[in-house]
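Dropping the structure in here first, questions after.
For chain A:
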Amino acid sequence: MKRLFFSVLLCAAMAASASAQLKLNLDHLASKASESVDITLDASTLQLAGRFLSAEKSDDPKLKETVGKLKGIQVRTFQFSSLGAYSQSDLQPVREQLKSPGWMRILAAQEKDEGAEIYLRTEQGKPAGIAILAWEPKELAVVHLDGPVSLEDLAGLGGKFGIPNVPAAAGGKFAKK
Partner candidate 1 sequence: MITTAQSVAANAEEQREESFLSLIEEHKSMVYGLAWNSFQDAALAEEIAQDVFLELHKHLERLEGANHIKNWLRKVTVNRCIDHSRRRKLRPNLGLDDVPEPAAAAPDSDPLLEARLRRMVASLPEKLRTVVILRYQEDLSLEEIGAVLGLPAQTVKSRLQRSLEMLRAKLEPGALGRER
Partner candidate 2 sequence: MNLEDQLRQALRRRRPPAGFEQRVLAAVRNQASQGQRPRESGWARWFPPRTWAAAMAALAVLFLIAGQVREHWRQRQAGLQAREQLIYALELTSSKLTYAQQKALQQRTIALNIREKP
């Protein structure tokens, strides 16, 4: 019995760690898009980038601190010249992964054919990752940040290199403290 328990625990742990890497199989959309962005930065690349962040005196210490928490970044954005180039079914494989243990949707907003969802992953009650899905009629974006970075950390980056500040009036989790 104990052996079975530990096996289940091991599988859960493996599943939890596996869910840290999202499989963003959206390459089929790139061929339809007029413009697309595909950025994948693993831990070693982030470490390298972080060294050069320290070298650049203009970089904010907060940025370095936030980047230091990251284990990986995945960004996929697509801009289409015509309507109907993509559908919500293209995002379904991603949503399925975000249903894995540890992931929780904390925001879902939709109006007609525009919308956004924010997912948080936690491990032992602590932040472990963030996923963002955002869509517009002619634009689609998926972002995944792996690591103990919080929404407050991201909010703290506002106002730097053109990143708009999250309005304090919104209240709640995004407000800059």
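One rule holds in what follows: a residue touches a chain if its C-beta (ideal position, glycine included) is under 8 Å from a C-beta of that chain, and two chains touch if they have at least 3 such contacts; residues count from 1.
As a selection rule, all candidates are chains of the complex that A comes from, given by their letters.
Predicted, not measured: the structure shown is a model, and the values here were computed from it.
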| item | value |
| --- | --- |
| Among 1 or 2, touch partner of chain A in the complex | 2 |
| Partner candidate 2, residues of chain A touching it in the complex | 37, 39, 41, 45-46, 48-49, 51-53, 56, 63, 66-67, 73, 75, 77, 107, 109-111, 114-118, 132, 134, 141, 143, 145, 151, 154-155, 157-158, 161-164, 166-167, 170, 174 |
